[in-house]
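One structure, as structure tokens, below. Some questions next.
Shown here: the complex without one of its protein chains, the others still in place.
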Amino acid sequence: MSLHPPAKAWTYWANFLALCVLTVVTWLTARMDLGALSTPVALGIAVIKAALVVLFFMHVWESTPLTKLVIGMSLFILTVLLTFLFTDYATRNYDVLPLDHAAAVSGKH
Amino acid sequence: MQVTEKKHAQEAHDDHGHGHELAHHFVSVEQQHDAGNLGMWMFLTTEVLFFGGLFAAYTIYRYKFEKVFEQASNILDPMLGAINTIVLIFSSVTMAFAVRSAQQGKSKAIVAWLGATIVFGALFLGIKYGEWKHDARLHVFPTSDFNWTWAREKHAEGEHGHGHDSHGPELKGFVFNSPVVPANYIESDSRNPEAKQAKLFFFLYFSMTSLHALHMIIGFGVMAVIMVYAWYGYYTPHYYVPVESVGLYWHFVDLVWIFLFPLLYLLGAHLGAGH
Amino acid sequence: MSTIITSAPALAPASKEPGQGGGVDYLNHETSIASWLLTLDHKRIGILYLVAMSAMFVLGGFYAGLIRAELITPKGDLMSSDFYNKSFTAHGVIMVFFVLIPLVPASLGNFMLPLMIGAKDVAFPRLNLISWYVYMIGAGFTLVALIGGGVDTGWTFYTPLSTTYLNSNVLLTATGLFILGFSSILTGLNFIVTIHRMRCPGMDWFRMPLFVWALYATSVIQLLGTPVIAITLALVGVERLLGVGIFDPRLGGDPILYQHLFWFYSHPAVYIMILPPLGVTNELISTFSRKPIFGYSMMAGASLAIAIFSFIVWAHHMFTSGLSPYAAMFFSLLTFSVAIPSGIKVFTWLATLFRGSISFDSPMLYAYGFIGLFTIGGMTGLFLSTLGTDIHFHDTYFVVAHFHYVMVGGAIVGFMGGLHFIWPKMFGRMYPEFLARMSAILIFVGFNLTFFPQFLVGYLGMPRRYHEYPDEFQVLNVFSTAGATVLGVGYLLPLLYLPWSVFFGEKAGRNPWGATTLDWTHTESPPTPHNFEETPVVTGEPYKYDTLFNKESALAGH
Partner (left out) sequence: MWDFPIWPEAASTVAPSVEALYLFIVALNIGMTALVFGLLVLFSVLYYRRADDQVPPQYHGSMLLEIGWTAIPTVICLIVFAWGVKVYAELVVPPADSMDVYIVGRQWMWKAQYPGGQREINALHAVLGKPVKLTITSEDVLHSFSIPAFRVKSDAVPGRYTTLWFQPTQAGVYHIFCTEYCGTEHSRMIGKITVMEEGDYQKWLSEKAELGDALQGRKLFAKLQCVTCHAGESQARAPSLEEIHMKRIPLSFDKGSPVAPGATVLADENYLRESIRYPSAKIAAGYQYPSIMPAYDESLVSEDEMFQLIAYIKSLKKGQTPTRNEHTTTPTALGAPAGRP
């Protein structure tokens, strides 16, 4: 008669096993040289692990939409911070606008 | 609707019956629990952005100095990182069980599980402490005594089986008063822009891991208090927000590490560190 | 004890005369100093904030006075340039972090929020008190730094100047602001949970007063933005300590990254300052024209929209900083997205006044001033969000004038309106109406006289933070200083008559303005310790004046 019925114990252990496996996997993949892929792979696995923790250890799986909204909001703002920073850094080395001044003045570009 | 309201209103007024279970300004235990739970989630969103600032700095410099960051990350030991990850995850499991026992109203079990959580958290910090000690020998603490040339050399030797700590002068203290590296190393560092970039990596490494460690230590404190309360059966299936909250907090600490591990330790693993 | 059901809050359980309901209120049920310093009552905590922030405001105003006095003459003859720099830094830091950001939410918000949604208190009263103490500790650190030795970085702490080149108390100030940040975070957290979980039965989202919506949007920004500035200031501090160049190009860092992280918080912070006054103004306009807010849901949506958009426009502070031109265009475009909801709000108020029954009590005068000044402030923002013109205006007095129109003309005037509106509820006393109207008019006139010349001198190209300036700028600066004295008098009046009225003002009824929200119709003035005798159940919209308008409640206390 608790506010929330406790989860089954085995889910926690299963979750733990999954996380351990993923940890080993990410380490092995990191050791082989995947070139440009290495980071996406590593982060991808990290995201999966994070999802497992959030969904089952933090009970978001059976939590209210509000909780999910809260998580979504914080992740959204974090994404904005990281990606919008790149609109600056990623485009800094581009050639400035049309290299032809006349075009710039007449606005035809 | 109104009837229930009336009941709650009364409940709220003669809340002495409930003792600590219901604070005066709440109408029902459900409301109180949901408020506490939502509050903790709100706090965690703040924490996300708090670490987010550091992650932003990391992202930018990693983008600007990709190569050096990989070499610098290669100095760290992924094996220890992986072990620590597992240890921390296991402490998350024990924490999950602590919350579960709270939901079932098993006070003594709460104490036991929280105790286990603290033990494994401490183990994590112990391993971390060992790493930092090793880092100090490699002179990678982002202070005046940072030396990239020295770090790379000693690390390379360490990889070729001589074992890590046989090399380099003996340490007198923990971190900062390790003996000065030879002048020619400092000279070569001063002429090498990559030394500055590596220093940035290690600055981010130490600030992120130490901020993470600080969060764990704070967690220990909170858990200790909760263990005392739990021992005296303060928490019931109606009122266990504190246990649940410290649980969420601890899982969040775990989350941060799940991302720190690949970003800091695995970045340069493919450069063939033979650990 | 039965639960009260109100279709329209206006036909509340009649208007009791003051004193009835036992005469026990949150002010007199216990009066020791300790009972104030250890109180968990949101109303008392609101007043604690009010006192603390008024003190900070006076201090910040003092520094502003020094600056204006120095600028009467082109030569730096009154003070050394070093002391001048420390003055405008102190003015900026105090006014931005210690007055404007917590101004409305922490004082008026703390007091009104639970009353408006029919709650006994905020969700976490203890946290509420803690956040006040955190504020005081942060203030302590910063004041020690600012007064003992001073800081000359400017409130923006731009690197590498702040990290490598100055030896003033940057570290201490950063620490103070770092601590202060948590006060802001905790308040925001408390409000969001309160609004989600503590609303009384029937008070669904679209029956909440718009001030509550504004507080909600503000809290979201506080919660998501503040941690970033906290960690950034921490990095600045560490860089000073360890000499790591995370923001110092000599050491491999990038000073522009600091600006990005700084403005990622400090631009949304502008909306932390302005959203709550926007919300208060809704209450004023509706109450004093006896009309429901025109397009309620649009208004509520606009507040949330502003909160979200505020996070995606920060780099418009950096158009000349060496930002990539492509990023500059991107952020310029996004910046306009904030202009739209702000415009919506102004039009909405005008439409609300249309065919209303408008009375000109002092809060309404402030509200008028707010609308006018906020419009000018917002519109002049166009010059700065537009790439072609911002290049010329950036870091000139034009910018100074623009954000003072928004921050002072908007936030402070809006706050004054809200304060005069809520005063009778706070203390159960009326202030001298004539003086209040005088100060409202003085502030409006003095403000324009102070800051309009700064638009002109800014267009001429006079840069910010200049201790000395070319002679041809003098006349406009003299005007500005003259206006500042008028403004000063305008602010001085309330500082005198409001405290006076707490003890000697005539008693106010529970609802002197004839407002229709729970806080006026269902609570005493001043409210009882637990706000509501019984949990109210709301069945109607917040602003509804047509049913059985209750004359006595409108006039009680007049």
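We just call them A, B and C in the order they show up, numbering each chain from 1.
In this section, a residue touches a chain if its C-beta (ideal position, glycine included) is under 8 Å from a C-beta of that chain, and two chains touch if they have at least 3 such contacts.
It should be emphasised that the depicted structure is a prediction, and the values quoted were computed from it without experimental measurement.
Interface note: of C:40, C:58 or C:161, the residue touching the hidden chain in the full complex is C:161.
Within the whole complex, the absent chain has one touching residue among C:65, C:202 or C:255, and that is C:255.
Contact with the chain not shown here comes from a single listed residue; of C:98, C:141, C:368 or C:447, that residue is C:368. Only one of C:272, C:307 or C:376 touches the absent chain when the whole complex is considered: C:376. Interface residues of chain B with the unshown chain, by the touch rule above, are 65-68, 148-149, 152-153, 156, 184-185, 187-189, 191-195. Listed by residue number, the positions of chain C touching the unshown chain are 76, 81-82, 85, 152, 154, 156, 158, 160-161, 164-166, 249-250, 254-256, 289-292, 294-298, 320-322, 325, 328-329, 332-333, 336, 339-340, 343-344, 346-348, 350-351, 353-360, 368, 371-372, 375-376, 379-380, 382-383, 385-392, 394-396, 456, 459-461, 463-470, 472-476, 544-546, 549, 551, 554-555.
Here is the rule we use: only the chains that are shown with their structure count from here on.
Chain-to-chain contact here is organised exhaustively, every possible pair of chains being in touch.
Averaged C-alpha coordinates give centres for chain A and chain B that are 18 Å from one another.
Shared interface positions of chain C, defined as residues touching 2 or more other chains, are 196, 224, 228, 257, 260. Under the contact definition stated at the top, the residues of chain B that touch 2 or more other chains are 38, 42, 45, 49, 52-53, 56, 60, 64.
Residues of chain B that touch chain C in their complex: 1-2, 5-6, 8-9, 12, 24-25, 27, 31, 34-35, 38-39, 42-43, 45-47, 49-54, 56-57, 60-61, 64-65, 142-144, 193, 196-197, 199-200, 203-204, 207. Those residues of chain B that touch chain A in the shared complex are 29-30, 33, 37-38, 41-42, 44-45, 48-49, 52-53, 55-56, 59-60, 63-64, 78, 82, 85-86, 89-90, 92-93, 95-97, 100, 103-105, 237-238, 247-248, 251, 254-255, 258-259, 261-263, 266, 269-270. Across the complex, chain B is touched by residues 1-7, 9, 12-13, 15-16, 19-20, 23-24, 26-27, 30-34, 38, 42-43, 45-46, 49-50, 53-54, 56-58, 66-67, 70-71, 73-75, 77-78, 81-82, 85-86, 89-90 of chain A.
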